[in-house]
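With one protein chain withheld, the remaining protein chains of the complex are depicted in position.
Now for chain A:
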Amino acid sequence: MIRNYIKTAFRSLMKNKGFTIINVLGLALGLATCLLIVFYVFDELSYDRYNEKADRIYRVNDDIKFGGNTNSYAVSPAPMAAAMKADFPEIEQIVRFRGKGGNQVKKGNQNIEEDMMIYADPSVFDVFTLPMISGSPTTALTEPHTIVITEQIAQKYFNKTNVVGQVLTFNDTAQYKITGVIKNIPHQSHFHFDFFISMSTLAESRDIAWLSSNFNTYILLKPGTDYKKLEAKFDAFYKKHAGPQLEDILHLNFAKFEQGGNYIRINLIPVKKIHLYSNRVAEFDANGNIDYVYIFSAIAIFILLIACVNFMNLSTARSSNRAREVGVRKVLGSARKYLIAQFLTESIIVTLLGAVIAVFAAWALLPLFNQMSGKELIITPHIVSWLIPALFIIIIVIGCLAGSYPALFLSGFNPIDVLKGKLANGFKGGLLRSFLVVFQFAISIFLIIGTLVIYNQLKFIQNKDLGYNRDHVLTVGNIGALGNSANTFKQEVKQIAGVTDASLSEALPTWDYGNGTTLFKDQAPDQKRALNTQFWGIDEDYINTLGMKIIKGRNFSKEMLTDSTGLIINEAAAKVLAFSNPIDQKLYAPTDNMVKNLKAYHIVGVIKDFNFKSLRLNVTPLVFRLDGGRGAFCVRVNSANIPALLAQIKKSWSGVAPNYQFDYSFLDQQFDSLYRSEQRIGTIVIAFTSLAIIIACLGLFGLAAYAAEQRTKEIGIRKILGANMSTIVGMLSKDFIGLVAIAIAIASPLAWWAMKQWLEGFAYRQNIQWWELALAGIAAVFIAFITISFQSIRAALTNPVKSLRSE
């Protein structure tokens, strides 16, 4: 019997090749996209789960409002870890990390820039699952100047992993003894360090200041501890330890501090949530975003729905053509259940074909998708182990869903009615079908609007006036390695023809750099007269090199000796300070973490606000002081021959730092890389939206073909009575276009609302334009019309004699 079903099903599918191809293709496309998204989402959700104790690991966060500035930090004060461990028995272990930044690591007589470095307490191996393949986790980071490296770094520098006891030299000076080699950190981790340096190396780790946060602190709770209960105790804990210091510095207690509208709040985030939910100052990596997980999941579901709807629509539509077959079969004595089985067999075969193609398509597209998404997804045996049963279920569910309507509906019909052709009339209304078409197009239009808004916002970010000029600015890395020769290098570079200006500074606007401090208006710190701000050292060429604008006062000048205590503030800082004329006003900056000593500065200029953080955030206060620093070197170039210019700069570099790599990049590229993840999301969304629309159109194409087929007789009669082609095309398109119009009416407000939510996440945003909605609507109508025209023109061109003959 089954054999007979399958045989008949195959014949029927072969007979209607067009429908079969549309169905299989639509399903395959839909399922393939869905699979890719499922891989992506699972990958995003699997972050940090490689830690065996992941359920008990939490990071300590600080939320601070002070001096006119609100910040969320992923870092905590140095002494907090020890105090927590002492105060809370529910904490089993605690570990601190302190960023180290890039360094030159010696290999032979070559120096290689390495960025993935961190200071860590020895307890890191108790908290995180970082299996050691050489060395002992219990002693590895206990001594100063010891280091643990990953397998890949061991291979890179020594060509073997058994390197405990060997020494690594940083910046030609500092030496670190290797005490352990760990396995490479999994891709799905919120940090990816290659070098773990013992915390005891760092004097700052023994600092006792509670009002300065620099340490990423993670706690491991004892099994069964409720972290919310622990969190509730933090307020008292913090006040107990930091209170005396606050009193000491600001001469007020916490109650007063809070009355001033300020706060310092300590809280915890489960390590498994960091990747998707945390976006604080001083994260280790650019994290993901749960919004995108939701957006992608929604798109996946939408696409699958669209594909299913196609399948259902076409199956039901086509089944009315088979009414006669059903009638004859029934007259000949076929029982209802055999007919049901027959229809279901057909739809399951189609789904199966679609699913098989989808799996291969997803597998083939994975590298492309990885490139688009910046991920490293691979199909592992683990994935296959749940994929196969899942696909099996999907095939049965979709197959039955799509097959059930025609199966139940047609098989239930009275054969006499069917043979008399009454069914055909009953089918023309097709309310369900209209509903499904509206549904599909509403989704497509929603996606089109979403894509337009995302695309527009990204373009807006890219073209926004940032307050500085990022074009034609070259930056040179490793400048810290030059030591005191940095200035010589700068002077040499300035002499090169084609160089307009060059500057040494602590940081560049494209860096995720944080050097926060609090400035006071008075010698005696008063919380009400404080400015919490970024505090960057720059030289007198910085503002010109980066094309920033001074709106009040003047730039730093070498001639003015008093400028060594001069400050240039941005508009945001000026707003908080609220001086009627900020020029020549005094500000006092603490020179130590305990705010024991204050240094007097005076304001010489105000600079137009420029964006030095993500455009998701507003510009916050920033103050420049005159101090070249050793962090960044940027050059404004004005030359058509960049390679020649680079060669010259490189020559100067080799003169001052022969042992170090010359490493450069362009500021605009750095800026673009800040938004790379957004760009990627944008590309993926656009790709998936296009797919969704293609699938929806495939369905519409099939339906239009069906509708034209259903109406062949009518079209024939109308043509005989004198209707011309455009009348016929118009008549056939009218119904569908009407449905698309309804879809527009439903989808536009929904999309408008949803995209508004997304845009709220940007401090700087391009609000949704009416033309975006209009364009999406026009596009949908246009696409639908083209799709339908293909069929209706064909129908209109058919010789009416033929259509009437076939009746």
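As a working rule, a residue touches a chain if its C-beta (ideal position, glycine included) is under 8 Å from a C-beta of that chain, and two chains touch if they have at least 3 such contacts; residues count from 1.
By definition in this document, contacts and distances are computed from a predicted model.
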Missing chain, UniProt name, options "Tryptophan synthase beta chain", "Amino acid/amide ABC transporter membrane protein 1, HAAT family", "Glycolate oxidase iron-sulfur subunit" or "Putative ABC transport system ATP-binding protein": which is it? "Putative ABC transport system ATP-binding protein"
Pick from A:A723, A:L739 or A:I783: which residue touches the chain that isn't shown? A:A723
Those residues of chain A which, in the complete complex, touch the missing chain: 425, 428, 713-714, 716-724, 727, 799-801, 804, 807
